[in-house]
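Missing here: one protein chain of the complex. Every other protein chain is in place.
Now for chain A:
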Amino acid sequence: MSSTMNEPTPLAESSSPLLSVRGVSKHFVLNGGVFGRAKSTVRALDDVSFDVPHGASVGLVGESGCGKSTMGHTIMGGLSANSGEIQFDDPERGRVDIAYADSELRRHVRLNIQMVFQDPNASLNPRMTLADLVAEPLIINKLLPKAEIPPRVAQLLEQVGLSPRYMDRYPHALSGGQRQRVVIARALAMNPKLVVADEPVSALDVSIQAQTLNLLKDLQVEHNLTYLFIAHDLSVVNYFTDETVVMYLGRVVETGNTRTMFKAPLHPYTAALLNSVPRLGHGKATEKRAPKGEVPSAVNPPAGCHFHPRCPYAQPICSTEVPPLRTISAGRQARCHFAGELPLVAAPGQSAI
C-alpha cells in the first residue's frame, strides 16, 4: 500500500481537473392524481458543482436519496441533466462537455469513463461466463482483434486477483468479493481514465471490503486511474479518498480535502454525519450526536438551507435564504451562512475511523 495516497494531494489549481461538474441540475417529474395532473418535481440534483482532479480519489457522500447515485449515472450518460455542464478532459479530444453529449461523443467518452456498480450480483449478467463478461466491452468497442481477446481477459482477471482458470465460470459460482473483482476487471478492460465507483464495497462483507478497497488503490497506481467514489460509509471514504464532496438533498453542502474536512468540518451537516459514525468503544455517547429528525422529502424540501430543520445552529435567515457554496479557506467550500463561525467539532477518536 502506498502511503502517499493518503496524503493530501495538491488541489485543482495546478492543472485543470479531469472532470469538473458545474451547476448540474436533474429534476424528476412525478405524475400523480387520477388524471395525471398533480405533478410534483424531485430535485435530485440542484446546482451541483465539484471537481475531480487527475489521479485523485474524490468521495461523494451523503445519506440515501441525496442524489449521489444520480450524479454518477448523469456522468455516465445514463441520465441526462436538465442544466449545467460536465467538463471531461478527454485524452484525445481535450475538454468536452458531456452533459449533453451526442451519441458519437458519448460512445467515445465511455471508453474513458467506466463505472463499478454497487451490487455485483445485479451488475453481472447471470447467463454469461466471466470470459464473456470481461470480454464484452472489448468486443463491443472492437478494441482488440478476436485472437487477442482471451489473453487480455486472462490478464485482466489476474490484475484483479482472480485466476484465469475461472474464465468459464458463471457469476453464481463466485463469492461476492470475487464477483466485484470481475466487475472491476470489466471496467478496466477499456483502460479508462475515470472510474465512477458507485458504493463499490457496501454490498460486501466487512472483511472483503478492505481487500477490495486495497485492490482499487493498487489499480489506481498501476493504471493511473482517477476515482469518483460514491459512498455513504464515512470510514471507507476517509480511508480511500483525497477529497470529499458532501451532498444533502441534491445540493453540495461542503467540499474539501478529506482529512482536514473530517478533522474540522465547516458545515453542521458534515459534522452531524461524522458524529453519527458508530465507533467501537464509544457506545452510547455517539448515539446522541446523530442528526436529529428525518431526512426531509426531496419532493418538498425545506425552504432556505435544506438542513435548517435538523440543524442545531439554525437562525432565522437559514429558513428563508439559500446559502451559496462559498470558499471558506484554500480548497474548502461550504454551503452555510455561518461557515467557519460555528463551534463544530469532529467526534473524538476521529483518526480511528
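What to note about this one:
Here is the rule we go by: a contact is a pair of C-beta atoms (placed from the backbone, for glycine too) under 8 Å apart; a residue touches a chain by one contact, two chains touch by 3 or more; residues count from 1.
Just so we're on the same page, contacts and distances are computed from a predicted model.
In the listed set "ABC transporter permease", "Glutamyl-tRNA(Gln) amidotransferase subunit A", "Carbon-monoxide dehydrogenase small subunit" or "Two-component regulator propeller domain-containing protein", the entry agreeing with the UniProt name of the missing subunit chain is "ABC transporter permease". The missing chain, though absent from the display, is touched by one residue of A:85, A:119 or A:233; that residue is A:119. Considering the whole complex, the residue from A:140, A:303 or A:330 that touches the absent chain is A:140. In the complete complex, the hidden chain is touched by one of A:28, A:100, A:170 or A:313, namely A:170.
Considering the full assembly, A:190 is the residue among A:96, A:154, A:190 or A:264 that touches the omitted chain. For chain A, the residues touching the chain absent from view are 1-2, 73, 76-78, 107, 110-111, 114-115, 117-119, 122-127, 136-137, 140-141, 160-161, 163, 165-166, 168-170, 172-175, 177-178, 181, 183, 186, 190, 207-208, 211, 214-215, 218, 221.
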